[in-house]
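All remarks here apply to the structure that follows.
Only one protein chain is missing from this complex, and each of the others stays in its spot.
A and B label the chains in the order they appear, each numbered from 1.
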Amino acid sequence: MSKTVLHPAPARVALVVVVLWLGVFLVAPVLTMVGGFVAPSDISRVLALPSTWRLVWFSLWQSAISVAVTLVVAAPVTWLIGLHRFRGRRILRAATTVGFLLPSVVVATAFLAVLPRSLHYTMFAVVIAHAYFNIAVVVRVVGARLELLDIQLINAARTLGASPITVWSTIVWPLIRGAVAAAAAVIFLYCFTSFAVVRVLGGPRRSTLESDIALRAFGIGDIPAATVLALVQLVIVVSVIGVVRQLSGREQGLSRLAPLPPTAVAHRQRHFALCVAIATAIFVLLPIAALLWRSVQVGDTLSLAAWRTMYDSSLAASIWASARTALLAGVLGVALAVLTTLAVVRLGAIGRLIDMFSIVALAVSPVTLGLGLMLTFDIGWFDWRAKWWFVALAHTLVAFPLAVRVLVPAWRTTPIGLHQAAAVLGAGELRRLVDVDLRRMRPAIVASLGLIIAVSLGEFGAASLMSRAGSETMPVVIARLLSRTGDLVRAQAFVLASLLVAVCIAALVLVESALGRSDRVARR
Amino acid sequence: MLHVADLVVVRDRHRVLDGVSLVVQPGERVAVHGPSGCGKTTLLHSIAGLVHVDAGSISLNHHDVTHTRAHQRGVGLVFQDDQLFAHLDVADNVSYALRVRGVAKRERFIVAQEWLERVGLSGFQHRRTASLSGGEAKRVALARTLAGEPNIVLLDEPLNGLDDELHDQLLGDVRSLFEQLGTTVVHVTHDRAEGAALCHRSIEFATLSA
Partner (left out) sequence: MKLRSSLIGLSVAVTLLAACTDGNTADVNITANEPVTLRLLTHESFTPTETIFDDFTLQTGIKVELVRSSDAGTLVTKAVLASGNPEGDVLWGVDNTLLSRALDAEVFVTYVTVHRDDLDVAAVALAPNGEVTPVDSGDVCINYDKAWFAERNITPPLTLQALASSTYRNLLVTPNPVSSSPGLAFLLATIAEFGDGWQQWWETMRTNNILIVESWSDAYYGHFTAASDGERPLVVSYATSPPAEVLFADPRPTQAPTAVAALTCFRQYEFAGILRGTKHEPQAQLLIDFLVSRQFQEDLPLTQFVWPINNTASVPKEFLEYALRPDNPLTIDPAVIAERRAEWLEQFSDIMLR
């Protein structure tokens, strides 16, 4: 019955568009880099270097530690938000997400401002910064799973004599294991390809694969070696994702589709819960406060001079450049994500393949992507290197997989009955697509728009390669200002960073309220 | 023996339980009736230790358990929607209370088998909970609670949602089981006939508050 109502035709068209788009803008650049620049001798040369394996090893273990620390740091606030209902819950959850959306170069700089000199250029700084970004992943992914957990299961276990620890180890852990693994995989991915944090907070002596790719491409000018390393990175990331997906397996313990509202905080745990909320808020806000503080410090004096220079054309130009890049990336990215989601949701096995492929797109590092795009589209009519929208293209590819991850579960909540009702009332396939699916999806679509905009605003790797003089995005300008000397210049960097934070928070508020609406729609 | 005195539970500034008192003798089965939303479930959860009590006291066999943690009270609760652990099979569900106490696997399994027989589900040891019918799930939930040998068993609308034939069959089986074991029971239900059939006496919830 469902096959006739949910006709695969629109989905097939969507599939073709998505495959073409990814083929031209993702696969072709990667192939160009591999085919055009890498000879088998390059591969053997780079793979034979012991330093390559040291890089791999360092990248792996710093990611592993970052994942572990993030999970530990995020556990209390995830427990609080996932299982309880209290005033300010939405705000606390939004606060934890701020770190995720902030550009890495900004956060790294903010940490430099907050941490004492003795902790500069240390692994501690790197790991803490990674935890700062990725708390949001745990809170959202594991928190979402906890919300779906029926609280009465825990109560049942308690009446059977299980102490709180036993309840967690025998009942809760088995049911959230999959979500924790999924969160760990995403965090691993981000830490493994971390660039700005390792560079700024770890110092030049510490290199991950990603920073070495940039080093070889920018500094040494050895593009073939950079490409080989990018491939090694891609292989490792895809393998990890594959392994994790295998392990996450079936979903159990979901008693209802619509979650029960979480319970109020247990009386005994009130003080602990308050401490957790306050500590989390401080952790999240401290670096941002540091940025604002630094933006009004010119040398040793407090002054708004740097803020006043924002009227200066070159800095204001970067704000405009970031804004239009982000908006274009948002529009294109959402379009691409909606088409991909349509294909994933309606096309069974092929859909799962596309789903996997979009996750792989997430695994390609932005630096590699930028490099590939620059090296592919550089001839004649296809020479797009000077076009202002070229960077937006890269951002679309970098950010759309995140949007797909938001849209797919939302799309799947549309009950078949609605389609059947609409069909009986005479609506054709395309009509139904718009009226039933897309209309219900509107909040989720807005949420993904906000997400892509925020990612684009903060993206550094590809933008630093592709930005042209005069239309550089804010993160690129911030990095450039930070590398110069001069009190006013430094303060200007922090002013730009503060502005970037403000815009990201605005995008975040959009995402947050839209997602809230999306949940309510899903429950209907 | 259960002794509840002047229990007060406040939630969202609303007095859900307002000075509730109840005495249940050992081996006695008491049914508590009342409309939905009046606080019957909260009463059971308070007795079980799942809800914070603002005033009043609860004692079991002359021990004051008002501030004892839920897992240390020895109160069994059969939930309205069973709350079986989906990631464990039937035998593991039934023997959960024993597992928590550290009983060895083989012994646990034997005990689970015994209880399953008693509730009429022999051979169900390795079934997944998702494959159980409504009636079967309720029997497993009951077996699970009883296997823990609690001081008192609380039933929260235990036969809700069953069709008439199944309902009567289960009612009969449960009653004979309780009579055999001499279990102390507090049975909450909106169905007065069910309460009368299963228990020694019936009380209106409203009369419990002073």
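Heads up, the rule we're going with is that a contact is a pair of C-beta atoms (placed from the backbone, for glycine too) under 8 Å apart; a residue touches a chain by one contact, two chains touch by 3 or more.
Everything numeric here is computed off the predicted structure, so don't read it as measured data.
Engineer: Using the contact definition given at the top, list the shown chains touched by the missing chain.
Structural biologist: Hidden chain, whole complex, touched shown chains: A.
Engineer: Out of A:S207, A:T280 or A:S318, which is the one that touches the chain we can't see?
Structural biologist: Only one listed residue reaches the unshown chain, and that is A:S207.
Engineer: With respect to the chain omitted from the figure, which of A:P40, A:P116, A:G221 or A:G426 is a touching residue?
Structural biologist: Per the contact definition at the top, the residue touching the missing chain is A:G221.
Engineer: Name, in rising order, the residues on subunit A that touch the hidden chain in the full complex.
Structural biologist: These residues of subunit A touch the chain that is not shown: 49, 51, 54-55, 58, 204-205, 207, 212, 215, 217-222, 225, 324, 327-328, 330-331, 371, 374-375, 378, 383, 385-386, 388-389, 442, 446, 449, 465, 468-470, 479-480, 483-485.
Rule of thumb we're sticking to: only the chains that are shown with their structure count from here on.
Engineer: In the complex formed with subunit B, which residues of subunit A make contact?
Structural biologist: 150, 152-153, 155-164, 166-167, 170-171, 174-175, 252-253, 255, 264, 266-268
Engineer: Would you pull the subunit B residues touching subunit A in the complex into a rising list?
Structural biologist: The contact residues of subunit B facing subunit A are 11, 45, 48-50, 52, 69-72, 74-77, 79, 81, 83, 85-87, 96-97, 99-101, 144-145, 148, 150.
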